[in-house]
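One protein chain is absent from this view; the other protein chains keep their places.
Chain naming follows the written order as A, B and C, and within any one chain the residues start at number 1.
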Amino acid sequence: MWKTLRQIGSVGVVTETPPQLDEQLRVREHLQAQILGTLGRALCIRHIDAGSCNGCELEIHALNNAFYNLEGLGIRFVASPRHADLLLVTGPVARNMELALKRTYDATPDPKLVVAIGDCGCTGGIFGRSYASAGSVANVIPVNVAVPGCPPHPKRILAGILTAITAAATRSSDP
Amino acid sequence: MIQALWLPGPLLLTQLAAAAIASLLVLAVLGVFLARHPLGSRFVYGACALVCAALAGLALLALLDPSPTPSQIRLAVGLPLGQTLLALDALSAAFAVIVNVTSAIVSVGAIGYGAHARDPQRVVPFYPAFIAGMNLVLLAQDAFSFLVGWEFMSLASWALVVSEDRSEGNRYAGLVYVIMAAAGALTLLFAFGILAGTDGGYSFAEMRQSAAFGPAALVLVLALIGAGSKAGLVPLHAWLPLAHPAAPSHVSALMSGVMTKVAVYGFMRIVFDLAGPPSWWWSVPVLVVAGVTAFLGVLHALMEHDLKRLLAYHTVENIGIIFIGLGLALAFEASGMGAAAALALVAAVFHVFNHSLFKSLLFLGSGAILNATGERDMEHLGGLIHRMPVTAVTFLVGCVAISALPPFNGFVSEWLTFQAILLSPELPQWIPRLLVPAIGATLACSAALAAACFVKAFGSTFLGRPRSQVAIAARETDLWLRSAMVAFASLCLLAGVLPGWVMDALRGVSDVLVGARLDSQAAQPWLKVAPISADRGAYGGLLVFAMIAIAAAATALIARRVASHALRRAPAWDCGFPDPSPATQYTSGSFAQPIRRVFGSLVFRAREHVEMPKPGAAGAARLRVDMHDTVWELFYAPVIRLVDVLAGHLTKLQFLTIRKYLMLVFATLILLLIIIGTWR
Amino acid sequence: MTALDSDIAHLLAGSMVLVSFLLLYQDRMFALLNVFALHACVLSFSVGWQAYLQNAPHLFITAVIALVFKGVVIPVTLHRIVVRLGIHRSIETVVSVGPTMLFGIALVALSIVVMLPVTVAAGAFVREDLAFALSIVLLGLLMMVTRRNAVSQVIGFMSLENGLVLAATGARGMPLVVEISVAFSVLIAFIVIGIFLFRIRERFDTVELQALDMSRGETE
Partner (left out) sequence: MIRDWLTQLVQLAAVLVLAPLLTGVTRKVKARLLRRRGPPLLQPYRDLLKLIRKETVVAENASWLFRSAPYVIFATTWVAAALIPTFATGLTFSAGADLIVIVGLLGTARFFLALAGLDVGTSFGGIGSSREMMFASLAEPAMLMVVFTVSLFAGSTQLSTISAYMLGPQMGLSISLALAIVALIIVSLAENARIPVDNPATHLELTMVHEAMILEYSGRHLAVIEAAASLKLLLYMSLIACMFAPWGTAVAGGGAAAYSIGLVAYAIKLAVGGFLLVVFETATAKMRVFRVPEFLGVALMLGLLGAMLLFVSRVSQ
């Protein structure tokens, strides 16, 4: 017990600075700035695996560790879509998951956002549309931000989330 | 204010009460003829309600007026050379109020419910007789009329239990009930025999003066067995969960809510009033039996999925709580702590009143469900809150009250019992002093389990999605039953919010039985109750209820003004699974599974067996839970086997030749002569 | 009440016990009836003697009833029944006669042990009389228990009843002696008629060999 406590004392806080926003990731903008403001300061995310190969999940899981420190920004993962404001959807939407994804989107109270993660989420990736896959997440539910990459770096995912919760007005300020 | 009214003298009260009992008996006889068409049974139930209400009023007047010596009336009927004495002293008046208030409201409910019973002729005549029997027991001031009333009550309720004798279960329940009732009455007979002493004075007054024939402790044991079997103390409770559900619901409301209270009255009358000053160790068996009863009763209730059997087993638990109060009173009285004994006694009688209210409410509720769905098994109910709103609200009030939760009356009597338990360090002897905290722990545990039991009961019947077609097709019950349930619910709230008044009314009882009384609660500010002293512990029922109401209203108001009003109906969230069948939700069996695994594996030797189909076979896997009813196996099964074996041998006696019979006669004669000869 | 009177009374009562033993001893039907007639006569003499001693006229009526009714009428009727119904003449016993007699003696001892301390207050004669009466009753019962055929059981019962009448006459203050004996007589009459009408012979299990042989198919 004492060894860990000493280690906690010596190592100190290792959280890195959060990444900058990235407007390219934004796909759709449907909430005003004021609502995004309140959501932004206390965001609850519900992660949905719509058929991903778990590559993106590993990266998302990394967001919770001490370095990327999602919770430090006031953002936390929740168990039920009822409690959530942002749906983090990974993977191409498999036919079996299509209905489940729609029902989860329905179950989330407004105002809500959707962030698609990974190449599969953005474009359907290597699977595309087929008898087994409905392609990208946008084909099933409206997506606000799409973060490409297979799998995207945790910083990119964090940037996507932060972009989703900040209003588009600041686009002119940074390149 | 009361003095201003013309007050009927105590003698007139008793006469009116006796007249009321007589009118009930007349009603019973009338019932035989009127029961043919529904209007007749409605009339009988209505008349019952009126007579019971009158009796309740009389008893209340007798309870409140401070006349020390109750006036007796003598009837010529009775033992040869003896008379029947009837009177309304403080103890009988208190219990008469409890019995008749509940009977009146249940009868009002029965007007609607009883009308469309399958064959009313079997129920309507015995219903008034049952109430008359109970009132006779309360009014009796001598052993003969007490036992006549007792037996009359048992037989009338037996007739009601077997009124629906199509199902095998009911007949078996009737058989077990009759045997237990007869055994109980027999032990009471012996108890009165001992109390009557050598000069055979059978009136209570004589019994109080004369020295008991045998050891007074024997009277306690006999009363514990006799009254305990009727009330439902653990080893003798087996008939209660069989008989009470078998009767029609409004009758099982009376049996559970009222008849068990008459049994408690019998115990209190014999042990506290007639058996003279208790010695200290009397409280040990009472407390131990009561603790075991409370714990075992609620555990059995948790394992049930038949609503009425659940309620019946729960009556056993509440009787345990009442007897814990009585045990404490005995312990305190034996060591001369009058105020503590009065507190424990008032706690017990208060719980008697509370239990008669919410148990009758819950049984009427189960009757309403039975009428609406024809189903008693909670595994086939569910979602009735949408279809039976009034029943749901009143049933919820009953569940909260019975789980002893603050704003309602169940909590007050539990709080008083705990206050009594907290006085136990002053007990001089070692054993009760260490026994009382253990009993306190059992009481706390059974209260918590009761809350779990009634979350299960309410949850699986009223909440969730309907699990069967009958549950979908359910409709609200008729107006009479609803009004009765609303009356009970409001009484529960009233007794919970204004406990001071009830405690003041019961001071007479503790005066009669333990010779000490609590100081009046009217003086306390905010209508709160502080039995011993304000800084020792106080409970403001009205205060707590007002605070909760104001807080809830304030939160709702703020939420309405500040929060967004957007509200959307959407399918329930179950991981996006498309439209699951109602079978996926928790049933009463699965709700009790954690508690069964924690407590049941010890108490009922509960084992769960999962039978998986052989690989490749398409059969369904099955979960089978087998439990052993330990009390039945340890206590009843051996007795039944013994009786069976003896009966086997004795039947041979039926088929002897005359000569062999003569041989038996001759042998006994010789035996007796030898005894006489050698006994000098 | 001179010594001689009490001796006679004592003698009569004692002889009744002796006759009861004789009853146990008989193994032929007609002999049994005759001994019973003798038993009844001794009873009537004893009652008559008591009537004389206590100069109580009603006892004479009892003596006459005993003599006429039980001494003559019943034995003759039974005799005719036995002939008419062809009831087999030999008396089957459950226990052979030897042990029955021993047991009878034990019963007499028992009744003496019981009666004497109980009747300490009464006069010497009454105590003996009651002791004898009790032993007659017990012997009567013993006879009923150890006999298989109906008629002998009836005889046993009637001897028992004689013992009771003896007790009634012996205990001086006993009221209604007459009524008792009349009642008993009526009872006996009914039993006798019962035997006659219902021929309950087959009710009593019989070890009469001849019946067993038939069932085994070896008819003689």
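Following the convention adopted for this analysis, contacts are C-beta pairs under 8 Å (C-beta built on N, C-alpha and C of every residue); 3 or more make two chains touch, one makes a residue touch a chain.
Here the structure is a predicted model, which is why all the values come from computation and not from measurement.
J.: For the chain that was dropped from the view, give me its touching partners among the shown chains.
T.: Result: the unshown chain touches A, B.
J.: Can you say which of B:I548, B:L642 or B:V665 touches the chain missing from this structure?
T.: Checking the options B:I548, B:L642 or B:V665, the one contacting the hidden chain is B:I548.
J.: Just name the one of B:H37, B:R118, B:R208 or B:R597 that touches the chain not displayed here.
T.: Result: among the candidates, B:R597 touches the missing chain.
J.: Which one, B:T198, B:Q469, B:S564 or B:Q654, makes contact with the chain that was left out?
T.: Answering carefully, the residue with contact to the hidden chain is B:S564.
J.: With respect to the chain omitted from the figure, which of B:F267, B:F458 or B:F666 is a touching residue?
T.: Of the listed residues, the one touching the omitted chain is B:F458.
J.: State which residues belonging to subunit A touch the missing partner chain.
T.: Residues in contact with the chain left out: 1, 8, 11-15, 35, 38-39, 41-42, 44, 65-67, 69, 71-74, 76-80, 82-83, 85, 107-111.
J.: Considering the whole complex rather than only what is displayed, give the residues of subunit B touching the chain that is not shown.
T.: Missing-chain contacts on subunit B: residues 382-383, 385-386, 392, 396, 400, 403-407, 411, 414-415, 418-419, 421-422, 425, 433-434, 437-438, 440-441, 444-445, 447-449, 451-452, 455-456, 458-460, 463-465, 525-526, 528, 534-540, 543-544, 547-549, 551-552, 555-556, 559, 562-564, 566-575, 580, 582, 584-586, 590-595, 597-599.
We take it that only the chains that are shown with their structure count from here on.
J.: How are the chains arranged in terms of who touches whom: line, ring, star, complete or other?
T.: If you draw each chain as a dot and join those that touch, you get an open line.
J.: Report, in whole Å, the distance between the mean C-alpha point of subunit B and the mean C-alpha point of subunit C.
T.: 64
J.: Measuring from the mean C-alpha position of subunit A to the mean C-alpha position of subunit C, what distance in angstrom results?
T.: Averaging C-alpha atoms per chain gives centres 117 Å apart.
J.: Could you say which residues in subunit B touch two or more other chains, in rising order?
T.: Residues of subunit B never touch two or more of the other chains.
J.: Which bits of subunit A are touching subunit B when the two form their complex?
T.: Within the complex, subunit A touches subunit B at residues 80-82, 99-101, 103-104, 106-107, 109-110.
J.: In their shared complex, at which residues does subunit B touch subunit A?
T.: Of all residues in subunit B, those touching subunit A are 566, 568, 570-571, 573, 575-578.
J.: Would you pull the subunit C residues touching subunit B in the complex into a rising list?
T.: Going through subunit C, the ones touching subunit B are 94, 107, 110-111, 113-114, 117-118, 138, 141-142, 144-145, 147-148, 153, 203-205.
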